[in-house]
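The complex appears here minus one protein chain, its other protein chains still in place.
Labels run A and B following the written order; every chain starts at residue 1.
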Amino acid sequence: MSDPITDKETKVKMSDHRQSEFLKIVGGVAKNPLGLIGLIIVGVFVFCALFADWIVPHDPVGMNIKDRLQGPSTTYFLGTDQLGRDTFSRLIMGSQVALKVALPAVFGAMFIGLTLGMIAGYGPRWLDNFLSLIFDTIRSFPTVMFALAVVALVGPSLQTVVFVVMATSIPIYGRVARTQTLALRNSEFILAERSMGASLFRILGIHMMPNIIGVLSVLAAMDIPTVIALEAGLSFLGLGVKPPTPSWGSLLKDGYALIRQTPWLIVAGGLPIIIATLGFTFLGETLRDVVDPRLRKNR
Amino acid sequence: MTAPLLQIDGVTIDYNTKKGNLRALRDISFDVNKGEIVGIVGESGCGKSTLISTILQLLPQNAEWKKGAINFKGKNLIACSEKEMRDMRGKDISVIFQDPMQSLNPVITIGRQMVDIQHRSTSPYVEKWQKAIDMLSMVGIADAETRLKQHPFEFSGGMLQRIAIAMALMSRPDLLIADEPTTALDATLEVEIIKRLKDLHKEMGCSILFISHHLGVIAELCQRVVVMYAGSVVEFGSVDEIFFNPKHPYTRRLIECDPGHIKERAKRLPTIPGEIPDLTEALEGCIFQERCSEIIAKCKISTPHFVSVGQNHQAACWLNHNQEPE
Partner (left out) sequence: MTLLSVSNLKTSYGKTTVLTGVSFHIDEGETYALVGESGSGKTTLIRAIAGLAPAQDGLILFQGKNIRGLSDRKMRPFRKDISLMFQDPVGSLSPRLTVGGLITEPYRIQGMNNRDLNAEAIRLLEMVGLPADMAGRYPFQLSGGQARRVGVARALALEPKLLLADEPTAGLDVSVQGELLNLLNDLRDQLGLSMLIITHNLNIVRHVSDRMGIMYLGQLVEEGTTEDVFHHSKHPYTRALLSASPKPDPHAKMDRIILQGDPPSLLKRPSGCEFRSRCPFAKDICKEKPEWNETHGHNVRCFIPLS
């Protein structure tokens, strides 16, 4: 049986409809304890990345051979590495790299995936088949192999990482956008737009997109930790950002090499990845429940 | 006189919503006697679905039981444990829903579903299968044997609704609740279902609580009628009394509005202006006051209570309280 409280019964009195949708969503997320934790972690993470230059207590690339491989102390919260660089400062700086990779990669992929997916879903059958084939082809490539190939061709850099991550996640967004478009293309409100003579751009951009983007943003929020981990992974393999730029992956790599002498180095390098992953996942999951009311009702 | 099969007595239910307390059912009382067909008429938002959930004790989490009692076969359903209720649902009380496509599992054959529903019986599979065949023939589905091996999508809407009826009657329930069972069907199929229900009722003698917004169907099928508006019962009585001698303005206007009622082409069709009141807001007086054209001063002050306005016929409207000077 359907929920007996129909829209008609709970007639909405107009007072809150002007309230920004963004604030409503953030409010909804914050109400959930897991969502709140996610929101705080992500907030701290973004804050660190934005103001890294002011927060860091020491120069993250400045060497100080005298103090190398020290344990945690009041001067160096998380100790120093083999070149005497402050691990804490490098972590903070690393968050900047993580964000620099994650944000453009994820949003770029989301935007391109959305566009291609809508075209595939709304356009003629042959175009749909063609784009779907491309999506599937790209997805069948293991990401790391693909990354190795690209790095071998153009050399390691931040841009390469962004490109690899973007290319491999476009199909994921494209697929979801395509399915959503297919489901919506024969709905009456889209037909109504067509019956009024609306252009393709108008139908897709104004009427289709706002109904799809919610799902995709949730996907993106959950994708960000994967991307951060991937960047760390590539840097760990030495295929990511170039030293001495601190990244969480390279920290992990340094720590791994010295795991017997100074175990806290690898712990310090691993923790932010774990915490950031958890934070974004909590946020994404809660976001999904808040954005999609049907899921919320089934709880 | 035997006690009624189903006795609903002063049931009041609120939903806790973000906007405040939504008063979904307000002091609902009526009886369903053994072997009787009682119709509930009401438009959207009148609380029909909440009422069904209440009888089945399947109210959502945010529902709050304010007061009242439901007696079924002399048993107080509110005091029943979840297990007792589970045993009762589908055995003593069955339900037919509006959309048969949604109440049947699309990936399982009709036969499997009809056998599965007999899970309480200990008889062997063959007997259950035979019973399914018998029931299908009873609702007029030819070639039942082969039909049982088909999936729901292979049937038309009218056939699926008949299958749903067959399944609901399988356990020979004492009470059949039919929730707008003909609304999704075409007119020619609608009359067939009504005829079928009438015949089955004669044969099996169960009570039927028939919920519909379609007055014509109610007039044709039911013996007694309960009229609901915005979570309240406003009038109830025998079908003749309700249709020929309606005593509540809402009932009167509703009958007037039914286009089946108006034989000749009308330039202007009668309507009930306005909308159902916001059920989350406190309302003094009669629930229908905002849309009533016969409103008097008292309607805004206090809620009218039921008075007898004919044999087995009561209405809750101050206009019928003429003996009280105001």
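FYI, contacts are C-beta pairs under 8 Å (C-beta built on N, C-alpha and C of every residue); 3 or more make two chains touch, one makes a residue touch a chain.
Note that the structure is predicted; figures quoted are calculated from it, not measured.
Check the options B:Val126, B:Ala187, B:Ala282 or B:Ala297 and report the residue that touches the missing chain.
Considering all chains, including the one not shown, the answer is B:Ala187.
Give the residue, chosen from A:Thr115, A:Ser132 or A:Asn211, that touches the chain omitted from the document.
Here the residue in touch with the unshown chain is A:Asn211.
For the chain that's not shown, point to the residue among B:Leu215, B:Leu279 or B:Cys317 touching it.
With B:Leu215, B:Leu279 or B:Cys317 as choices, the missing chain is touched by B:Leu215.
Contact with the hidden chain only, please: which chain B residues?
Residue positions of chain B that touch the missing chain: 43-44, 156-159, 186-192, 194-195, 213-220, 239-240, 243-244, 253-255, 257-262, 265-273, 275.
Given the full complex, what residues of chain A touch the hidden partner chain?
So the residues of chain A touching the missing chain come out as 7-8, 11-12, 14, 17-18, 187-189, 191-199, 202, 206-207, 210-211.
What we mean here is this: only the chains that are shown with their structure count from here on.
Round to the nearest whole Å and give the separation of the Cα centres of chain A and chain B.
51
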